[in-house]
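Excluded from the complex is one protein chain; the other protein chains are retained at their positions.
Entry: chain A
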Amino acid sequence: MRFAPTAEQQDLRIAVRELMRDRCPSSVVRAEPDDPAINGLAEEICRMGALGLLVAERDGGLGLDENYLVPLMVETGWAAAPLPLVDSIAFAPGLLSHAGYSDGPDYRKRWCVADPAKRAETRFGQPAGLLLRGGFGGTGAVQLVDLDTAVRSHLAAMDPSADVHDVRGGQELAIVDDPVLVRQAWQRGVLAAAAQLIGLARHMLEMTVDYVAGRTQFGVPVGSFQAVKHRLATALLAVEFAAPVVDRAGHSMASANPGADRDVSSAKALASEAARAVGREAIQCHGAMGYTTEYDLQLYLKRAWALAADWGSASWHRARLAGHLGMSLTGSTPAG
């Protein structure tokens, strides 16, 4: 297989990167959910066509595959874009097309929030008009719910920028229980989350390298000390070992490889662990700075923590991987 991105994948990555650098600086990540800057970002992402990336051409989408989803999600992850992108771009398209909601005239119905584990919790729900409930692990049915009719209450969260809501009830618009579609939607959600974690990890590492190159102690940059260098080199290895596994999972899904579920689980397990490891080193190497809310590191760190636990934690995916490899677990299955 060929790992190098095609010219189009590269151009897509650059276009998304430029958009994120221009329109999603940390001030936007910190903004209130109804801030015009977040709406502007959502509109620009729509205009680019990101919501139709995986939507079939006959349904008005671009009909592209997971090889394009990965770079898009790495770049939006890098910026910690405060929008339900994993939900709307990766998880939703196959389900919405099946239910006849793929290219509706209502703009808000194209933004979705997902609650695969039916925890009655959503994040970044501000622009969304639809809720997709169910589908955790790629099994069961997914319920399409009109979010406007659901009972929503704001929840205090570790990451205030995540706009976490408790969401219950709501009018059911459709239900999708085709096992192939539910499995594909779940795998795409997991893959997108893994790709965003790669972006987040790279961002935290870049911030940390910048910081230790500028911060001096004993008359030299702290980054010149071997103890610091080694930590960051190890963190870099974790990210760059996980990144090709995420690419591979995208490729497996795009080429309908029978091992796709195994590859997606490997990707999420490694990306989650890499992002958590980088986050730990980033905090350590920043010293007390890293803990302050005024400094931006916490924005990316909290996002990484939440995403590492969501869409199946690293241990959940490891257990699934073990199943694919024919190993039987002893003890209890890790919680999702």
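The definition used in the following text is that a contact is a pair of C-beta atoms (placed from the backbone, for glycine too) under 8 Å apart; a residue touches a chain by one contact, two chains touch by 3 or more; residues count from 1.
To be clear about the criterion, contacts and distances are computed from a predicted model.
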* Considering the UniProt annotation of the chain absent from this complex, which name among "Thiamine permease", "Electron transfer flavoprotein subunit beta", "Heme chaperone HemW" or "Imidazole glycerol phosphate synthase subunit HisF" applies? -> "Electron transfer flavoprotein subunit beta"
* **Contact residue for the chain not shown (choose from A:44, A:146 or A:177)** => A:44
* Asked: Any idea which of A:7, A:156, A:220 or A:325 touches the chain not displayed?
  -> A:7
* **Per the touch definition above, residue among A:24, A:38 or A:53 touching the missing chain** => A:53
* Asked: Which residues does chain A use to touch the chain missing from this display?
  -> 7-8, 11-12, 15, 18-19, 44, 47-50, 52-53, 62, 64, 68
